[in-house]
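First up is the structure itself, then whatever we jot down about it.
Of the protein chains in this complex, all but one are displayed in their positions.
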Amino acid sequence: MKTSLRFLLPLGLFIGLAALLFYGLKLDPRKVPSPLVGKPVPQFVLPTLEDPDRTVSDADLRGKVSLVNVWASWCVSCRAEHAQLMRLSRTLKEVQIFGLNWKDRAEDALRMLRLSGNPYVVNAYDPENQVGIDWGVYGAPETFLVDQRGIICYKQIGPIGPDTWEQELAPWIDLKTRTCREPN
Amino acid sequence: MIPELGHFSLVLALALALIQATVPLIGSFIQRVPWMRQARALAWGQLLFSLIAMGCLLQAFLTDDFSVVYVATNSNSLLPEIYKVSALWGAHEGSLLLWATLLAAWGAAVATFSRNLPLPVVARVLSVMGMVGIGFLLFMLLTSNPFERIFPMPREGRDLNPLLQDPGLALHPPMLYMGYVGFSVAFAFAIAALIGGKLDAAWARWSRPWTTVAWIFLTLGIVLGSWWAYYELGWGGWWFWDPVENASFMPWLAGTALVHSLAVTEKRGAFKSWTVLLALFAFSLSLLGTFLVRSGVLTSVHAFATDPARGTFILVFLCVVIGGSLALYAWRAPAVSGGGRFELLSRESVLLANNLLLSLFTALVLFGTLAPLIYEAMGWGKISVGFPWFNTMFVATMPFLAFLLGVGPLTRWKQDEGERLVKLLWPAFLGASIAAVFGGIFTPLESEHWFLIPLGLGLAVWILIAHMLAIWDRLKHKSGLGALFRDFAGGGRSFYGMVIAHLGVAVFIVGVTLVSHFGIERDVRMSPGDVQEESGYQFHFLGVENHRGPNYMAARGHFQVTRDGELVAELWPEKRSYFTSAKPMTEAAIDWGFLRDLYVSLGEPVGDGDWAVRLYYKPFVRWIWLGGLLMALGGLITLTDRRYRVLAKSAGKRTT
Partner (left out) sequence: MRLYLLGLLALFSSVTAAYTLEQFQFDDPKQTLQFQKLIEELRCLVCQNESLASSQADLAQDLRAEVYEMMQSGKSREEIVDFLVARYGDFVLYDPPLKPATYPLWFGPLLLGILGLLIWVRVIRSKKRAADRELSEAERQRLQELLQDADGDGKQA
């Protein structure tokens, strides 16, 4: 009995390996989860895109639930998700959509907002990727869900689709208390 | 029309593979000789139709038939003819076709050189190879058809990836695949033996030459790949432990273990069930590599286009082939009787340790490659496992192997005396110590891995002297160089092949040790007329001119390298922009030498006519690949051993 078990060992190990690989097929290896989730947003002060003389800071994210959307006019996927952001800005009254215009030129970014609408309450302008690095941004678009205390509840990597709010983001926030929660 | 013919040939090859996988196998159970006899003709038929398919695709490339998607995405009317040929296997679909064709070629080779094998064995071996063929042909036809058309037809092709427009890479995949696919023969022999219940010395002797040939090809393929990465990628490295590199290295490690354990099984009848398992592993790891490269499970610099449907298909195929064979193993292997007695000090014992070390390292490479996936599956977070980890593991295991490499060839089968070995090996130990001390003198003490230079040089000299002693021990009752030549020409080929392969390891160790620790890399800003001094060489930058290639424009730098006022080399590194690709390509210029490479790559213009330039001084870097070539050469020499020549001759006689 003992010896035949020994001969079953390779098969057993392979079954484990196969299970792992099947699991791996479902993952996207390019998505890197953020260590910032569950932590307060990094402090920042940046000029706004709309008016270089005005500034915004992390304080503007407190007291309200925010979606911090990292975008740029050169980013194709950002254009793809733009319509969804417009829809969310109309339907989701409890949530402010805050833009972080990333590694972009102000005139290109403003033109895009003029032409396809502006879903953002305000845009922080970060052409040099100063704040982007602090937020751990590694590509656009990325979207952070931030609660009223300024805690990051969730990070969405890649564009927002029609169901992203309902399925990916909403479970992480309790809109009554306006604080993060674990999805059940 | 012709692409459809190619497609149709693939379907026919699949039909033949289906028959080949079933009829001879069933025939071997119900003892119908005519059924079993079909196997050989079917194997040849598969090769024929695979070759027709290859020919059709080649024709599409040569005539710039951009209505074929694969041609449109991987060729261009300006692409030089030779790369139109190599573009055949430059991307996913075509490389699969190459896989399938090479598999058919190995099948046909088995059919030809198996005249003195019992018919049931031939029938089963070819049936198993037919089953593998079914998998690959189905994969191609269902998910990755190279003959797929596109409408409307593009007017121009998107061109072959510029990185692949290089002679080194034209040859690399066929070599590598010959190795991967070649292990299918050892695999098929193992399965046939498990089915037949006859795992004996004869089985080992049949498998051995096939395994060695596959191993030689795999060795050459890896050497070529590493060499190509070195001169083409422009970062001066030759191995990065990227998942795709590991995917080729794991079957090589398992194959190396297999080559050694087959020797024990053939000569002493020992390690049978272990040898079978290794034969299954070597091919399974080849398949696993295919999955890793094409499924998108891991990120890699070299990965093919990934598509979940393809990943799922290969994974299911993997489960059938590997799971099935390991289940068969669990069922049949316990019946295999163990080999004879041997002592702690014996050739068997050393080879066992060799096998365990190689298997351990294979397991570590597999673990490191999949660790990010394991971490994610376990919810432990996302990590990267890169070259520092692999290097640590390499250094922690391989020196033991190198040490054993010196002991093994001098140890006797069954039982040996420690005293005899010490008496025999002390010069090697002395030489190794001197080399280590010598290496130590030149090691800067603040260096992080200060012990690696003495260790590497010591082990290389250890291996070298031990093998000289092994030759001396073998010929001690004869004298003179004449005896050596007579012995080589006579029955000693497998011994001398082993010696050369092992010396290849020593050469490799020297190369790795020296280039890792004394290699120099410098980023400098140079304007025309500037001179940079590096390791006694003066690099004179003469300027940059524009140059037009067949399908690219290039800025071509001109460097003269002098030493003590004498011209050593003229180097022309290039920065190319291919017409069809937005990304500029760096074409490094290398002055190669036996003892050092001088390597220049041209960066960006940085203003005022200045250029960013990267200079490398790479001592003994060629020894890395030279070592690999010697290993392959050693394998080749063992193949000319009398035993196998007798085998081939009798096969030839009966076929003609």
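Letters A and B name the chains as they come in the text, with residue numbers starting at 1 for each one.
Following the convention adopted for this analysis, a residue touches a chain if its C-beta (ideal position, glycine included) is under 8 Å from a C-beta of that chain, and two chains touch if they have at least 3 such contacts.
What you see is a predicted model; the values in this text were computed from it and never measured.
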Visible chains that the absent chain touches, using the contact criterion stated earlier: A, B
Identified contact with the non-displayed chain, of B:Q31, B:T63, B:N116 or B:T640: B:N116
Omitted-chain contact residue, chosen from B:A363, B:M468 or B:L484: B:A363
Of B:C56, B:A123 or B:M585, the residue in touch with the unshown chain: B:M585
From B:M36, B:L352 or B:L464, residue that would touch the chain that is not displayed: B:L352
Hidden-chain contact residue, picked from the options B:H7, B:H92, B:H467 or B:K618: B:H92
Touching residues (missing chain, whole complex) on chain A: 30, 32-36, 103, 129, 132-136, 138-139
Residues from chain B at the interface with the omitted partner, ascending: 69, 73, 91-92, 116-118, 161-164, 200-202, 205, 232-235, 242-243, 266-270, 299-307, 338-344, 348-349, 352-353, 356-357, 359-360, 363-364, 367-368, 371, 374, 380-389, 393, 396-397, 412-413, 474, 491-492, 494-495, 521, 523, 525, 575, 583-586, 601, 603-604, 606, 612-614, 642-643, 646-647, 650
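To be clear about the criterion, only the chains that are shown with their structure count from here on.
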Cα-centroid distance, chain A relative to chain B, in whole angstrom: 42
Touching residues (chain side chain A, partner chain B) in the complex: 3-4, 7-8, 10-11, 14-15, 17-18, 20-25, 27, 29-30, 32-33
Of chain B, residues touching chain A in the complex: 273, 277, 280, 284, 291, 295-299, 308, 311-312, 315, 318-319, 322-323, 326-327, 329-330, 333-334, 370, 372-374, 376-377, 381-382
